[in-house]
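One structure is given here, and the rest of the page talks about it.
The complex appears here without one of its protein chains, the remainder shown in place.
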Amino acid sequence: MYGKDRIYKKVEIIGVSSKGIEAAIETAVTKARTSLDKLSWFEVKDIRGHIGDDGKIAEYQVLLKVAFQLKE
Amino acid sequence: MYGKDRIYKKVEIIGVSSKGIEAAIETAVTKARTSLDKLSWFEVKDIRGHIGDDGKIAEYQVLLKVAFQLKE
Amino acid sequence: MYGKDRIYKKVEIIGVSSKGIEAAIETAVTKARTSLDKLSWFEVKDIRGHIGDDGKIAEYQVLLKVAFQLKE
Amino acid sequence: MYGKDRIYKKVEIIGVSSKGIEAAIETAVTKARTSLDKLSWFEVKDIRGHIGDDGKIAEYQVLLKVAFQLKE
Amino acid sequence: MYGKDRIYKKVEIIGVSSKGIEAAIETAVTKARTSLDKLSWFEVKDIRGHIGDDGKIAEYQVLLKVAFQLKE
Amino acid sequence: MYGKDRIYKKVEIIGVSSKGIEAAIETAVTKARTSLDKLSWFEVKDIRGHIGDDGKIAEYQVLLKVAFQLKE
Amino acid sequence: MYGKDRIYKKVEIIGVSSKGIEAAIETAVTKARTSLDKLSWFEVKDIRGHIGDDGKIAEYQVLLKVAFQLKE
Amino acid sequence: MYGKDRIYKKVEIIGVSSKGIEAAIETAVTKARTSLDKLSWFEVKDIRGHIGDDGKIAEYQVLLKVAFQLKE
Amino acid sequence: MYGKDRIYKKVEIIGVSSKGIEAAIETAVTKARTSLDKLSWFEVKDIRGHIGDDGKIAEYQVLLKVAFQLKE
Amino acid sequence: MYGKDRIYKKVEIIGVSSKGIEAAIETAVTKARTSLDKLSWFEVKDIRGHIGDDGKIAEYQVLLKVAFQLKE
Amino acid sequence: MYGKDRIYKKVEIIGVSSKGIEAAIETAVTKARTSLDKLSWFEVKDIRGHIGDDGKIAEYQVLLKVAFQLKE
Partner (left out) sequence: MYGKDRIYKKVEIIGVSSKGIEAAIETAVTKARTSLDKLSWFEVKDIRGHIGDDGKIAEYQVLLKVAFQLKE
């Protein structure tokens, strides 16, 4: 494929999961697939989380850039 | 809502207004609502402006990231 | 046009070309036109490339932000 | 005062107001005064906001660093 | 809660654990609760680690910003 | 004008005003006009302020880059 | 050891694993040990990943800086 | 020359050309020479461009820092 | 100590001295010790200074992050 | 290849050429091949240049990160 | 002086000295005074140096931003 003219698009999505960082990334990639074309790669841009009233981590929020090739 | 698997999308828009910084943000948020789903929050990423031939500020241009939850 | 309320959107695309940096930018701008509204300007955010098995540069990959005005 | 050995401390606070950016800064500075020593200056580090269910800006959130001189 | 004047404070803490990244975040959040007010959210700012004499990862060190609302 | 060879210069100035952020920007743009050529645009790079002995914001200090076309 | 003149070198390596972020870091640290001197610490600089044709995460790619003391 | 006390000044200029990135840099360096002292080096800080109504790149805009030695 | 669960806190302080950069760092570390727990390390984040009416450097101002272990 | 445990190394090299930016990148990639293993990709991190006594651009200097897979 | 409308300008200069970092800063401040108005403060932006053929540090090069108030 290398060497051929083509373009990719990158969009920012935030995946949320109570289970951990990889689970939040998987949530984002799985759900994004339904509204975007076939994804090629992701880049983690930010990791945050919410702390509940009980002082425990209620969820992880991971900001990703995901990229996919645009059809001509 | 915390703790539930979900994803958000963030997009970059520039709001322009001659009235000031908050007015430019409001322009962006109001107009973006017509083409995007319900917005949740915004982040100011850049503040610029154009200076007219009379040497006065003709308009403020505010680059925002706005986020909204993607439906499954 | 200055002074009038309006909004722009910015999206990230990667243009790829074996010919050089300007060619990769032109690939991105030309192909993006088919799926996006009339583009106004671009900003180069990253320049990368793939090196082939022969040790030569197989392609240039240029990450752009392109901006276009949103119709009301 | 210049030339004399002394130290300052900087802390991060977020001021929130529904009225605008300067109002959020003033909220932060006014309320911080009750728990911190006399403040000397502030630096704006981030400007965000929440968008309500009606699509309007519900509040501005401004992240500041505020500095104050430590007594010996 | 949105729309009401209020302030938050953010502090930097480093959580350390031999078990992994999420465990180091949990260490930080759990222990910070004893000396700080009720925490609201955290942001991961840096991930590092120590490598032991046996060449294995001895511990993960995660730098967080944690935020909590200041009482008036 | 687009497409014609030309150059712009950018300089950094700080505008100060007790009235607010937009007022500080206007101070900078108005006063800069007397010593620089016709200005074209500005970019906000930093927002700071001084806090007086009474604990109120004494002034806003806004660091701008302003740009103007150089005559040949 | 503190207080003694000495130097460290830092190099950038990317560890790849299908199992997760910590596994990719361990891959990098374990394999780097065979070509570099005894490692002291690592810093995570970037987290990325590849998404397979089935829309699942095929692998995690973690960019590390690893440091080791140079012998005199 | 190394080892001798001296100072340099750096200024920001934007060169514009329809021909490409190097042409925009050369425009900036050539024209800057007429109003500034002998230039020593340049650093590319930003690459942008305007897209015309026909969807083609109308011009490249390259932001440079150029440095020159100040005479005593 | 490595491998044991623990947390550190980092705070920002500015040390000021008319004598030079190291002296400003020492001022900060020495005075901070009276109000903070035992310090472990520091990181220089910014170096600034004031220039007096006689055109000479009146003082160096060094922004540090200092870290110390939190007791459980 | 995706999914298999492996590591890459990234090193920083500066390519210099009087002919232009792509030529400087090619100089770096071609010469680096003789002392490093088979290169996989490059990333442009900085573009600079020297200006000769005649006020023309004497050479382009391009800082690259180049990556190559480490053999086990 | 606080609270009064006014503007400052910031320029970038590089001071060079074989004696050390503070000496390079003093060179820059002293020499800049002859061509610029009364300086108010400086900020260190970069510290570099040249290494001679004998492997020793031939000179320190310190990039400063210096600020001065513009007269109306």
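We just call them A, B, C, D, E, F, G, H, I, J and K in the order they show up, numbering each chain from 1.
Note that contacts are C-beta pairs under 8 Å (C-beta built on N, C-alpha and C of every residue); 3 or more make two chains touch, one makes a residue touch a chain.
This one's a predicted model, so the numbers in the text were calculated from it and none came from an experiment.
The hidden chain makes contact, of the residues I:V11, I:I25 or I:I57, with I:I25. One of J:I7, J:A28, J:I47 or J:A67 touches the chain omitted from the figure, and that residue is J:A28.
By the touch criterion stated above, the residues of chain I touching the omitted chain are 21-22, 25-26, 29-30, 33, 38-44, 66. Touch with the hidden chain on the side of chain K covers residues 20-21, 46-51, 53, 55-57, 60.
Residues of chain G that touch the chain left out of the display are 2-11, 65, 67, 70, 72.
Heads up, the rule we're going with is that only the chains that are shown with their structure count from here on.
Chains that count as touching both chain C and chain J, per the definition above, are H.
In this assembly, the C-alpha centroid of chain F lies 44 Å from the C-alpha centroid of chain G. With each centre defined as the average position of its C-alpha atoms, the distance from chain I to chain K rounds to 22 Å. Looking at chain A, one finds that residues 11, 21, 50 touch two or more other chains.
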